[in-house]
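Below you'll find the structure I mean.
Here the complex is missing one protein chain, while the rest keep their positions.
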């Protein structure tokens, strides 16, 4: 590593840095492909892209252990990929094939994976928070040193469930890591039009939950904050709240004409693209060569090709199984 | 008025002071009678007594105008009486007679009165808050300088509706006076067992709603705080939150063995009985003579006698009218 | 065919928008409130353009707080306004159900007829767009169980255009369910189309051999099925319920008495759907008119699967309607 640093930022470790970049790239390219496949009508229903917010999922996942749990929203492709859910299974899910991670029953908004303790994929805003509180309660009652990471958007903060869950988690000192992805909009509603107090951390502290704002466009900052918070939670300190300040580069869903924000604002945020800024920083520190990037792109592309092939080769669940997963008897049979 | 004051408290005006005492006494005696009538099975269903908390309703009502609105809970006899709802109509309601203020359809938990804009009597904890927000929204949209006073217990603060309503009222700067009656218990659950942060005013301020704690056992302090808050709300400053620190002397309802609190605690609070302490203070200031008290007691007793007579003389609504008030067509016919 | 001059092509979405615009123009007390109804233009673009036309006071974007803003609609109605509350979809209305069932439906009654609630709540309902289990409920028939509210299901352009104004004239809460599959329905509508009745079922296709009773999202499929049946010389009558509460029992029994055979088509889950109530009423009111037992074509009892082929198998389809009728008529004599 060169000793002459143009930037004031801390020195980074090459392998881990390239890993973080690789993870963000996997998500970015995967979702670009999803958008393409949506237009090609291979993917249907609602499709919510995470593009622009990759640093949050990637950074937070670095702080989680294999037996920790994750609860996410309908905008969860990035979280699933960063958590290690099979890209093929995710793609097959969006195709509606039975090889999908939810057997094609959930689709884009409901990715589930028992192997990685990925509890979905919840399409009711705020609906995942009580699940996270309960998962954490189970861990605490069974004396396990686990963390449950709960992802939700800033729009969910207005829901009564946010209030009830912050209080319950704090009151019972439950090991929940609340990860609020503040991308400034809930569909078309800007934070300032939905909250009388827009300092979300201040809200969290009103429940005596420690809270920190984090630059959600900086994967290193996200990882650092997540490591610190997860350690505190794991140590039994009760819940922790992190506000990740980020931005959604794409439309809310595939049906959104984006009348509520202007191009300049979007462009300004794209200047802070978590992948680009991180690449620049790595190059500054001499940690990234063109060849590295080329390799990462190739790997990502290859992974996506395999995922699409897997999904295409997938099969339709037989109609006789329609009601199979309503109750466990059926699921077992 | 004598100039030699034993206490440091501000001088009080005699007529108004006696009026405040009279109002508290009316409520106290009325509810003592209700308890008696419950044992006599004249009153049925749930009966929640306000005894010990009278200073709150009486003090707050002094700050309200005739065209202001009130939303209360199932523990609302005191609010209804202090607002000027007819004692006879209230008693008849608890008897289930059609001369009752809700025609006997609501009972103790659902006192309603259009004449005084008394919007009930809501038996769902937190259920009245959105109604108050909406009433205030209507006033604001119609350019009226009205206040909607919303009473609720500290237990309601844990409900998601509290969170949603505080935010909405603050975001839209609606004229709601949130009156939280903190009597330390929600049925058998102590505040410290239900809230991670027990400073309720701090919660309110996290929505940018101005908030003050008030000695709910001191009717003068309550009135002062309510006057200040109501003036601010009426002036268009948006919602205001007052936490009245008070105590329920009786059981939660008539079925409560009170296993959750010990006698000493109850006795200690009874030392601060809002009627007794106020009487002492008035006597100290030479504003209350035995004769005054005797007269107030007589008036209260006479009012209750009339109310009971009215209720006893009341009639049962004919069975044919059973479904009359499900829709307005029926109500009008 | 109506003359060109007198009609114009319009979609269901535009018909709803026209109805909203007319209501906002005709009555100052009318306002629209809900998530993303303003800047976003409505999640299904129904209210697009209304913010620009009527301003943010009357086209109110709300935070994600279903319980608070639905309850605020109830309060605003009590306060003299004529609110139209939009809940994006029926799936999220469950968060506001307490306000609808415990307040909107009860206050007129609990207040002994003093306080009526002239509130209209609109929401999208139904499946068919691969939105999976949390975004595909068809619960309008379920809501119809609640006394104190009215439940409308506009299935035609005339009703999309005409039901809103009539609902706004109703003194009590009216819920309007708009099936998501209908918004792009296009056809001719009389330029002077206006308010329509909201308490009578309508024969959309007269027939003699069998009564096909349906509403909302399945009217189109049922009419198609009737066409196919005509090709098999089975002359089916199609009855559009239009209102699920109150249910127009007279029209149902008249039709059954004409045809002596009945199939009910309902997108709700079979058990406990409104189709069961209709079958029970026919049992009670036209038992001796029946040549064969009433049959039901409903949705399979499964949370809606994402995968298209499974979703299609779960929902009533033209072919299942046709088959059911053919078997029934086959079993003639």
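Per-chain residue numbering starts at 1, and chain names A, B and C are given in the order in which the chains are listed.
As a convention for this text, a contact is a pair of C-beta atoms (placed from the backbone, for glycine too) under 8 Å apart; a residue touches a chain by one contact, two chains touch by 3 or more.
If you're wondering where the values come from, they're calculated on a predicted model, not measured in any experiment.
Colleague: So one chain is hidden, and I want to know which residue out of B:158, B:184, B:287 or B:304 touches that hidden chain in the complete assembly.
Modeller: Result: among the candidates, B:158 touches the missing chain.
Colleague: Pick from C:17, C:60, C:122 or C:245: which residue touches the chain that isn't shown?
Modeller: If we include the chain that is not displayed, C:245 is the one touching it.
Colleague: Please identify which residue in A:62, A:122, A:196 or A:253 touches the non-displayed chain.
Modeller: The single option touching the absent chain is A:122.
Colleague: For chain C, which positions touch the chain that isn't shown here?
Modeller: Given the touch definition above, chain C has residues 67, 91-92, 94-95, 97-98, 101-102, 105-106, 109-110, 132-134, 137, 141-142, 144-148, 245, 247, 268-269, 271-277, 279-280, 282-284, 287, 290, 292-296, 301-303, 305 touching the missing chain.
Colleague: Using the touch rule from the top, list residues of chain B that touch the missing partner.
Modeller: Interface residues of chain B facing the absent chain: 44-46, 93, 96-97, 102, 104-107, 109-110, 122-127, 155-156, 158-160, 186-189, 193-195, 256-257, 259-260, 316-317, 319, 322-323, 325-326.
Colleague: Which positions on chain A touch the chain that was left off?
Modeller: Looking at chain A, the ones touching the missing chain are residues 69, 98, 100-106, 110, 112-114, 119-122, 124, 127, 129-139, 141-142, 160-161, 164-165, 167-168, 171, 323-328, 331.
One rule holds in what follows: only the chains that are shown with their structure count from here on.
Colleague: Quick one: report the Å distance separating chain A from chain B, using the average Cα coordinate of each chain.
Modeller: 47
Colleague: Cα centroid separation between chain A and chain C, in whole Å?
Modeller: A distance of 37 Å separates the two centres.
Colleague: Measuring from the mean C-alpha position of chain B to the mean C-alpha position of chain C, what distance in angstrom results?
Modeller: 42
Colleague: Among the residues of chain B, which are close enough to touch at least two other chains?
Modeller: 160-161, 164, 167, 171
Colleague: Check each residue of chain C and list the ones that touch at least two other chains.
Modeller: Residue numbers touching two or more other chains: 62-63, 65, 67-68.
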